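For this view, one protein chain was removed and the others were kept in their places.
Here the chain labels run A and B in written order, and each chain numbers its own residues starting at 1.
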Amino acid sequence: MNAETIGADFPRTGGLSRVTGGQQYVADIKVADALQVKLVHLDCARARILSVDKSAAEAVPGVRFVMTADDLPQPVPRFGPHASDRPVLAAGRVNYHGEFVAAVAAETKEAAEEGARLVKVEYEELPAIFTVDAALAPDAFLVQDPAIRRAGDPLANTNKFAEHRFGWGDVEAAASAADLIVENRYAYPMVTHFAIEPHACVAAPDGDGVVVWSTNQHPFQLQKILAKALGLPLSKVRVIAPDLGGGFGGKQWPNIQPLLAFMALKLGRPVRLVLTLEEVFQQVRRTSAEVRIRTGVKSDGTLVFQDIESNFLVGAYADIADRVVSKGNYLAAGPYRVPAVRIIARGILSNTPPATAMRGFGVPETAWAREMNLDECALALGIDCLEIRLRNLARYQEEFVPGDTPADGRWEQTVRRAAELIDWGKPMPPHCGRGIAVAAKSGPTTGLSYATVRLLGDGSVIVFSGTSDMGQGARTVFAQIAAEEMGVAVDRVSVVMGDTSVVPYDQQTSASRSTVIMGTAVLNACRDIQGQLRSVAAHRYGVDEAAVTVDRGVVRLTGEELSLVEVAKAGLGKMGGEYVGNGIGRKDAVPDHPLQGTAAFFEFNCTAIEVQVDPGTGELTVLRHVTVGDTGKSLNPMQVRGQDDGAAIMGLGHAMMEHYIFDDAGRVRNLGAIDYRIPTSKDLPLELISEQVENGDGPGPYGAKGVSEGSILCVAPALGAAVRDAIGIAIRDLPLSPERVWRAMRDGK
Amino acid sequence: MNDRFPIDLKVNGQRYQVDVPVYRTLLDFLRDDLGLTGTKECCVVGECGACTVIVDGRTVNSCLMLAVEADGGEVLTVEGLAAGGRPGPLQRAFLEHGSAQCGFCIPGQLMSAHGLLLENPHPAAAEVHEALAGNLCRCAGYEQITEAVLAAAEEVGG
Partner (left out) sequence: MQAFAYARPESIPEALALLAEHGSGAHLLAGGTDLVIALRNGSLRPTVVIDLKRVTGLSPAIRREDGRLCLGATTVMRDVERDAEVLRHFPALAEAASWVGSVQIRNRATVVGNICNASPAADTAPPLLVYGAVVLAVGPDGERRIPINDFFVRSRQTTLPAGSLVTGIELPLPAGRMGSAYTRLTRRRGTDLASVTMCAGVDGAGVTRLAYGSVGPRPVLVCDESGVLADPAAPDEVKAPILEEMLAGASPSPRSMRAGPEYRLAMLRVLGRRALQTAIDRLAKGMA
């Protein structure tokens, strides 16, 4: 392996344009003749729309059209990745604060804004459901009309979108064998992604089809949904998804794009919409959760059973939230050896912003409950919190979830390293505490990615990949792989991404999958070219193909070593030419598996935190934050560190300061940057240490596993444990704001 | 009084004499009228710093300035940091230290860092944190950003 390529801190491909301001994000792209769009939405969480009067808006100079549900095909088309429940525009009803009712298209932003202000919507505000209790109350109204629920859905007359049951063994029998049972309820708040780039979309007619520029992590999924909604073949729907200014899961699935596509086709002109930050908060968030957990242990701390009931509050439309519920809760018992497990996990519909994917995908919510509860067991038994984890941690190759991928790493090594870095066991000064937590998240359970690599006549390379680079550095990793396999310098490689008409199919960018699945596709495309070059070499040097090997940029035959590029050039004649390789990365579904597939790998993380609590105000100072992940092989350590540090700090945001605040009627009160607080450069831990354990035991290229979610998974319980250690009280709700900590100290609970 | 106002200002060393609507922010003027899209729009209430530029030597949120207020002044945006098309020391340091992940906050971070080094050529890490506290990064690359600023300061300051 060329240590200058794989495992090197190679500067980011695309980095130069990021530091010069030259990078074109969707909002920077100027499409000629585009109309500017402004959305109209109501200041309430739920309403019956009585009438929409466009006349004043249409009279504003520059306004070209005001789109309402009546202007769409009837019945109003609905879409969604899981259930086609979300209408392109609110049809008769508004079901969450921020659902858009109309859209104004005008020549200028100012005219569109003025027009939007003047659209008169007459509506009747209705009571809204925005808590689990309200949704499950016996007399609760239905958030979704049964008519739009999936066919044959037995829960259609409830506010439960779905209910999943996972587990093994006999929990009730196991309960009688337990020496100690601890039961508690934990709550994880409603938070949002807050990528610094707001969602944006431009849609334009394109011949007899449509072209859509969108801030989107899954361009091919968007293409599919648009094609279906518009009744167009895939070949006539082009999605261009430039590198994102942050995604974190919030830009995976469509929300505004179908509307813009319809408008573009109706008006025969490009239409452009950039959401305000407030509007973004209204459209996407993480699932919040209430988890009731019952943990049974033996007196030596060995886990006997876990009994978990999770209610995840999803929004008014399902989006991908149910997948979050199932995948996040599937591993709710944790990366431990547990003889009996029962998990009941529900997605509960509500009149709140649609919950979608978010970094961690349900695992942070369950890890919060499980890890805090495990600590309670340890404390009750007088067992060290690190010790209880080591005792129960799944061993390498152990099938900790029966029938699924076994533990794919030496996780104990990760935990011990984290414990070492936090100086676990050393005495702490007063008002200080230490906590440690672990979690594992499944990588993708199915996956399909295609890649094409072109080795050009001068030995430079172009990689075509449908992955979305939103800062995690996928572009760079693929360039490194191609450079390694073709034996060229990384800066001789270009990577083309983000255009469904140009790059081959990629299922999606999520689940930390791209290094493994798409990386494998890129690797296989390179192997394809290497295979072609074997016959070129055999032919040119008059040897048997079987006698030729091609490995990482080097061609070996009859005792000689030649550079791959040299052989490639020799194989091209006077007409020039190039070599084109195609590769696939694939993980097949397992039909009767609860998640439709086993985990390709696990992201395993151990986080340990030292905190100081101000006894007067409840303010927390994170003295030291340690995060260690099991990465297999970090193909670009600098990028991995960026992702790990970043996920750790984002986790601190959720644990310490982020949450949606609702009023009595279900309106979100803290939209925007002034009252929704995320960590700034002054909110960093005094010491942040991130490390990776690399045992080369991943399924991806060069032994890699996926990264970028691991470090967020158990920040909250590590911090919660540290606070409990400091003040002697376990707080079971988040965020651990100064006020909440102060109240706990004052009330003694 | 009408709602357009003539302004005469320099942006990245180039002079512009134009009439602008009085309600146009400096941010929108730079992005939409001058096509300098390096400066970004996010929160629009002066909290995130994505719109940071330097006006008459001071870092400001361009979303909270009217273009007319920049009349007679000198504005520096991220496009003006590369002299002769070559990235400056801060930009190179950001590249070397992996400071830019998604990159959206980076122009603002660079301008705040540039402003800091103009006033304080040898900042300590805490001073960098303070100077960049108004530039939110959700990728949270704060540590690598800070390291890059300190490295650039060393290079420039000697």
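Heads up, the rule we're going with is that a contact is a pair of C-beta atoms (placed from the backbone, for glycine too) under 8 Å apart; a residue touches a chain by one contact, two chains touch by 3 or more.
Remember, it's a predicted structure, so these values are computed and weren't measured experimentally.
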Absent-chain contact - pick from B:L9, B:L36 or B:V68: B:V68
Candidate in contact with the missing chain, chosen from A:R395, A:K569 or A:R669: A:R669
Absent-chain contact - pick from A:A264, A:A511 or A:M657: A:M657
Hidden partner chain, residues of subunit A it touches: 110, 113-114, 117, 616-617, 656-657, 661, 669-670, 674-675, 677, 679-683, 737-739, 742-743, 746
Interface residues of subunit B (partner: the chain not displayed): 1-3, 5, 21-23, 25, 44-47, 49, 52, 58-61, 63-66, 68-69, 112, 115-116, 130-131, 133-135
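Here, only the chains that are shown with their structure count from here on.
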Footprint of subunit B on subunit A - complex, ascending: 9, 11-12, 14-25, 27-28, 30, 109-110, 193-198, 243-248, 274, 276-277, 470-473, 638-639, 641-643, 645-650, 672-674, 678-682, 684, 688
In the complex, subunit B residues that touch subunit A: 21, 23, 28, 31-32, 35-45, 47-48, 50, 77-79, 81-82, 87, 91, 94-98, 100-107, 110, 128-130, 132-146
